[in-house]
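Below is a structure I'd like to ask you about.
With one protein chain removed, the remaining protein chains of the complex are shown where they sit.
Here is chain A:
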Amino acid sequence: MTVILGQTFTGISIGAVLLLIALGLSLTFGQMNVINMAHGEFIMAGAYTTYVLQKSISDAGMSLLVALPVAFLVSGALGALLEWLLIRRLYLRPLDTLLVTWGVSLMLQQLARDIFGAPNVQTRAPDWLTGNVTLIGGADPLTVANSRLFILGLAVAAVVALASTLRLTPLGRRIRAVVQNRDLAEVSGISTARVDRTAFFVGSGLAGIAGVALTLVGPIGPTMGTNVIIDAFLVIVVGGIGQLKGTVIVAFVLGVLQSVLEYSTTVSVAKVLVLVAIVAFLQWRPQGLYTLRTRSLV
């Protein structure tokens, strides 16, 4: 029993990481349909921001908390810059965008190597994240690492923040309007160029937050972005493009699936099985878990 619960919770925490890395993409790829291969490097930028901040702020807990907003701004600014320099010239040209942002991704990786060196670096976890919480006591205890709980909380907070921004604020409404009909938004007096840049800033900023979270579960290195970017795209595609709900559900389902399969087989076999499951699922529902239905003619 404890084994099942334990694996489920491990899965949920893997899912929380998946969700954090995919969340920014759900805006830039899911909503705006921009295939940004450099999204992983924005995650990396967030992770290195945490690393740099820890050098200047000695208290590990404080530096982690400061890193969250700073990483959001750093990665967001990188994203807005990328949008302004390149992506805005490439809207509706997905293949070109893919190649160009892939090039940017390689450049950013090299930049990280030049600044921080090729070997991975580590951050110290603050004391209040190093322990475990015992969820079920007794002879067969179920314990969960504090850092995993923190990431889960962060993922939930990020989803709630993004969802309520999109649903409730005029900014979110405007982003959705531009996504749905660019021409109509523009003739209604909305500056679509500015909305695009703002949305890209927010989406990339969320990648920065994911980067901060990743420093708690693994090393920081120039290639950390490449390791996660495919998973992030998979979560979006399986969840249904442009559907936040789908992204959330799929992130957790894939996390639990991965964890349970890992327990009964090995890490690599589990990865293969998860990918096979995704391929099979997309054969059955190519449009992903959720799709949109309207009476629109187009």
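Note that in this section a residue touches a chain if its C-beta (ideal position, glycine included) is under 8 Å from a C-beta of that chain, and two chains touch if they have at least 3 such contacts; residues count from 1.
As a convention for this text, contacts and distances are computed from a predicted model.
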Choices "Rod shape-determining protein MreD", "Cytochrome bc1 complex cytochrome b subunit", "ABC transporter ATP-binding protein" or "Hydrogenase 4 subunit B" - which one is the UniProt name of the chain not shown: "ABC transporter ATP-binding protein"
Which of A:T198, A:T215 or A:S259 contacts the chain that the document leaves out: A:T198
Chain not shown: contacting residue from A:M1, A:A139, A:V187 or A:A280: A:V187
Touch criterion as defined above, residue of A:L149, A:L171 or A:V260 at the omitted chain: A:L171
For chain A, residues in touch with the removed chain: 165, 168-171, 173-174, 176-177, 180-181, 183-192, 194, 198, 292, 294-298
